[in-house]
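Would you mind keeping the following structure in view while I ask a few things?
Shown here is a partial selection of chains from the complex, left in place.
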Amino acid sequence: MSEITLRNITKSYGSHLALPSLDLDIPKGSFVTLLGPSGCGKTTTLRVIAGLEQATTGEVVLGGKTVYSSGTGVFVPPERRGLGFIFQSYALWPNMKVDRNITLALSEAKQPKQVIEDRLTEALAKVQLTGLADRYPSELSGGQQQRVAVARLIAARNSILLMDEPLSNLDAKLRTEMRTELKRMHRELQATTVYVTHDQVEALTMSDIVVVMKDGVIQQQGSPYEIYHNPANLFVAEFIGDPRINLFEGILSMNGSDRILRFEDSTIPVPARLQCGDGPVTFAIRPENITIVERQGPFSLPAEVDIVQPTGSQTIISLSVKGQRVTVLIPRFETSLSRKNIWIEFPADQLTFFDKAGNRVPLQQPVLGASHAA
Amino acid sequence: QKSDPKWDAWLQKSQLGPYQKNENWDEVIANAKKEGEVVVYSSTGTMLKVAEDFGKFYPDIKVKAYDLGSEKTIEKVVREHQAGVYAADVVYSGGTEQMVFDLLPNHRIVNYVPSYLTDKIPAAHREPLLTHVIEAYGVFYNSETYPQPPIKTLWELTEPQWKGRFSMKSPAGSLTTLMMLASIVEHSDEMQKAYEQHYGKKLELSSGVENAGYEFLHRLIGNDIVISDNSSKIATAVGLRGQAKPPMAFSVIHYLTKNQSDNYANAVPYDLTPSALFSYPTYVAVAGQAPHSNAAKLFVAFLMGSKDLNGSSELKAPFRSGKSLELLQGMAAFYQVGTFSPRTDVPPPPYSEMWPKARKLTASPEFVRDNIAKISDFWMAETSR
Amino acid sequence: MTSSAAPVQTPSRVPSVRAVVGHLWHSFTQPERLLGILLAIVLAGLVLVPLFELIRETLTVQPYDRAYLPKAQPGEFTWFHYERVFAGRLSWAIFYKPFFNSLITAFTATIICLAFGAGFAWLIVRTNIPFRNFLHTLVMIPYMLPSWVMALAWITFFKNDRIGGASGAFAYFFGVQPPDWIAYGPIPIIICLSLHYYVYAYLSVSSSITSVDSQLEEAGAMAGLSRLKQFLWITAPLLLPAIGSAVVMTFIRVVGSFGTPAVLGMPVRYYVLPTQIYAAMGTRNAGDGFLLALVLVVLACLFIFINQRLIGVRKSFVTLSGKGFRSKEIDLGAWRWPLFILIMLLMTAAVAFPLVLLVLQSLIKTAGNYSLGNLTLHYWIGGGGEGVDQLQAALVDNGNIIDATWNSLKLAFLTAMTTGIFGFLIGYVVVRTRGSLTSRTLEMVAFLPYIFPALAFGAIYIGMFARPFGPIPALYGTFALLVLICSVKTLPFTSRTGIAALLQIDKSLEEAARVQGIGWFRRMIRIIVPIAAGGLLSGMLLSFISIMRELSLIILLVTPSTNVLAGVIYNYQNQDMPQLVGVATVLLVAIVIAVNLVVRAVSTKTRVGAV
């Protein structure tokens, strides 16, 4: 059953159309992440769900109950929707200390004192702010402030949680811990969660469903695997994955009974199941799927190393292949690649093709994870 | 005026206006006690003292006295009546134009003269409205600097030596000051005579000026008159001792009392031509539809002084106690130089020996009615030049 | 309901009807809309009715007009007043000249007020100037003194022989008579008004400045702006709502102030609009008086309109977002003490001098004699002695003063509360519905009572509340009516400061509470009110102070048993008893200062406002 339904939602700010038309179904208990470039309407979508913003037209259904409908004029105000919300700007109350910021809603709901205290202690512990309950928000660092906002959500225990970049100001370690914490909360409360993030690792690791938006329009909606491996279009392909996927222009043609892809002077074999006619085509390959070899092979392309950027467990290598920039990711820490004579290879089964409109060309029988087994 | 049955009924019930009879005072007092209170709207703070004194005589009747100043007294009565609220019993205020020509014909007030006083008050002071006291503006000079009055006629004030050295309260916003100007204008022929007598030549009116009264005001203002907002300060400015060049002024003459209390040297040049005194009345009346009409009558009678008061009554300061109070009653609080009862049988207060003999100019109600607006406009135009 | 009974064949109509009903219902469920409607109705009754009454009187024949219009009946329609004031032979004297005089004094005074007020506010709130708490109280005292005290002090000091009497202190000490232009006329008027009314700007700006995030100024510093430029380019524009309010309040109040120009302008015949209004009303020429007052009303509307334009709809003044607020003290360095001394000097002139004069006035037996033997405490503590007026009870057993003080306190307190609540609500609605017609009109209407001639306002309320009206019983003669009229009259203080304060609060602070299921009322109590409290309190303080001193507004409405302190002072003044005037005034000032101290102590203790 779907817990949150947005039907044909549009939202404009004056003449600016932030959401042209949005349809979204979020099943009960699922964890949905909204992903998309800055300014694409993620926050707006959350605000429409929460009722903080009224959609210009459309309908919002929460838990089977219509809470907004431009047709009938129904509007349930946010305070009666029973949601948890973390604001991108924290929205901490400057006049209250941390503890009061966290427990206000509880004490307003006339919870017993003991419960409030327990929840406060628990929430503070979870966000690792124990001991700072007595500070004012202005006496906290940026990350600490953000954690207070998270603690407020944790303490409230709502059944629908909306979080707008709740971890953006935290360091990796803390962020990983908080991620686990939020995920656990999600499980424990069986809470339907809509999560906005710009961090792909977060999106891909935490979500049941990832929704990729662009300019207020949903581009693709699916499991993290689908989004990563079968991007619906060029935009999704380029947006998901860090470093960015490599794109090339090639020409599909037949070479005898085999189909081949012509790219610059080389040819690359392609899967036969590709449902698309011959001619120019855009193809993409993720940096981690490009192999760097030290000997020229039949399908290898000569490359020159440009920049080497180690990121810890991996190293991003920018290469120049026949004048084109290619990014390769290797699973090692590397500060320099000294050798000049290197070649790269594109494994044929790792290529994704896009037609002229930018939509992915499907394969006849989609290949499921089989080739990814270690 | 159209007949108004409700008004008529009230008059009849309260025995006022045409229904006024020779009062049976015992009855009035008994009824007044039944009514239990009397509400007085007054333009002066002295009324609070009168209220106190009244309480000594009639402790069963509560006096609620408001000190509002003249324009607010009138405003309050009018607004209440317009709203159908009849709260006031006695209205006490100067301002002939409003009291006589607005409130009276519009039934906001009704004239009430205790019957026993009818023959003791000149008709001009009881019709159309009862005058409670006569007050006056006088010309003040400093008798320490000038043992003799420095001027003989009002016109000398328009000469250069008094340039910037004559002050008066602004008539804008002060009905009484305006009354004084009205009396000067109304008696313009006397002004003219005084001029011609003093200078021995014909008065030449400036262009656009109507008569000698206006001409005097015109020249006075032209002589850099100093306008003040406060009479008491004027009295101080003139009368303070030790000044080399004290100014002269128009001032309410009851500030002569400051000569005793504050050792000032104010004096009035009683022989001034045409006159050094400009008198004006302060009225008292029963409010229209007064809820406590008997108490109101009693209060008015009290204000006017007792029956037993006569020219040979022995009155001793402080007047608001003992025998004097019994005789003066409501007059006691007013009994000082500058506030004079219209009753012919009341002895003048101390230091006012000159009062009965001195020349006084007064504006008649009709003249005020027809000209006061014009005078006020004239003043405004002249002072803004 | 219609939906269940609706026949199947009209499906297209049903939703549209329901939609309309739904939308209506919906707009009612939005607290700010609902409130807006309610407030509009209430204010229409309380403000627009008197306004129409004023306008009506300018358009009808008044009793006083008989002299000009012998044939007309009072109450008839006429353009007479308009012609007379704007186009007649006397229009120069009645209107144009005083009007230009007013504009000149008011503009100049407003600019000075703004400079003083904003400067003090910045110094005291933001910097490490010494004795900040003390200064905060000190700089408000000039407003607590009745405005005529300042004028009186000026006259006493700079008086020359033009008005006679005792010579002024200046002439006494220096042996020269100060020229007229120093003693009287526009310059002293401007100075006295400025020293009195800069407090509006101070209060309004100081409460706003506390909620300006220091980081915004710091960002200016990083952009290389000097301290002054940071203030001018960043802080001041962010304070625009507060400054705008201050300008509107100050200008309108200054342009409408009567006492000071009366004392200082009259000796040289320098007339301003209020003296003309007073004159017209005093001669019961209500038509002219109200018309001149309407000019002020129009002026005020114009100002508010400009103010609304400046503030705009899109521009944001939110300085209190839910993120990273910092408030930092600015180090004045070497300027610390010189600036402190400068303020102290100014305050000596504006506070100490008039205050000493007042105290002296309450101690002196006969005026003008300042010898030690001529001083007495009789008027304070009784005991009599030679040369005192034995009939005048001293303060300690003067039931008159004590009752009146109590009444004044009660009235001022209740008014501050009522007006605080309404001002906040109006501010809230105006800010939340910003840009809409409701917002603009509400803001304007809430300000109008400010410039109504006080006396006429009271008079009109007699008519409105003499009889029961709908659910409201007849209030005339009750204390409630006094509170009501005072609240309406001082509404501009709180609504303006409320608007300024609320403009600085980010909506998300309320939304954060909203999504957590905290209802409207609780949100206000818990979050918005505490954060806006600084601004609200200063507005309430202004209301409190002005009601403590108010007389003309309520004089027609009070009963003798509810006499107020200002009424007592007025009576004593009329009866020429300067000592008791001094006693009562000093008492008034002392009370206001005490209340101010208490409010401040309480508000810092509960940490009101942002920081």
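Labels A, B and C are assigned to the chains in the order they are written; within every chain, residues are numbered from 1.
Rule of thumb we're sticking to: a residue touches a chain if its C-beta (ideal position, glycine included) is under 8 Å from a C-beta of that chain, and two chains touch if they have at least 3 such contacts.
No experiment lies behind these values; they were computed from the predicted model shown.
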> Since just one copy per chain kind is on show, how would you write the full make-up of the complex?
Replying inline: A x2, B x1, C x1
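Convention: only the chains that are shown with their structure count from here on.
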> With chains as vertices joined when they touch, what's the shape: line, ring, star, complete or other?
Replying inline: line
> Per-chain C-alpha centres versus the global one: which chain is nearest?
Replying inline: C
> Counting in whole Å, what is the centre-to-centre distance of chain A and chain C, each centre being its mean C-alpha position?
Replying inline: 55
>> As a quick test, compute the distance in whole Å between the mean CA positions of chain A and chain B.
In response: 91
>> Distance between chain B and chain C based on Cα centroids, please, to the nearest Å.
In response: 37
> What positions in chain C touch 2 or more of the other chains?
Replying inline: none
> In their shared complex, at which residues does chain C touch chain B?
Replying inline: 63-68, 89-90, 92-94, 97-98, 161-166, 262-263, 266-267, 269, 271, 275-276, 278-285, 366-368, 391, 455, 459-460, 462-464, 466-467, 476-477, 555-556, 558-561, 571, 574-576
>> Which residues of chain A touch chain C once you look at their complex with the stated criterion?
In response: 50-52, 69-75, 77-85, 87, 89-96, 104-105, 108-109, 137-138, 142, 145, 149, 152, 156, 162
>> Under the definition above, what is the set of chain C residues touching chain A in their complex?
In response: 15, 18-26, 29-30, 320-327, 506, 508-509, 511-520, 522, 526-527, 530-531, 607-611
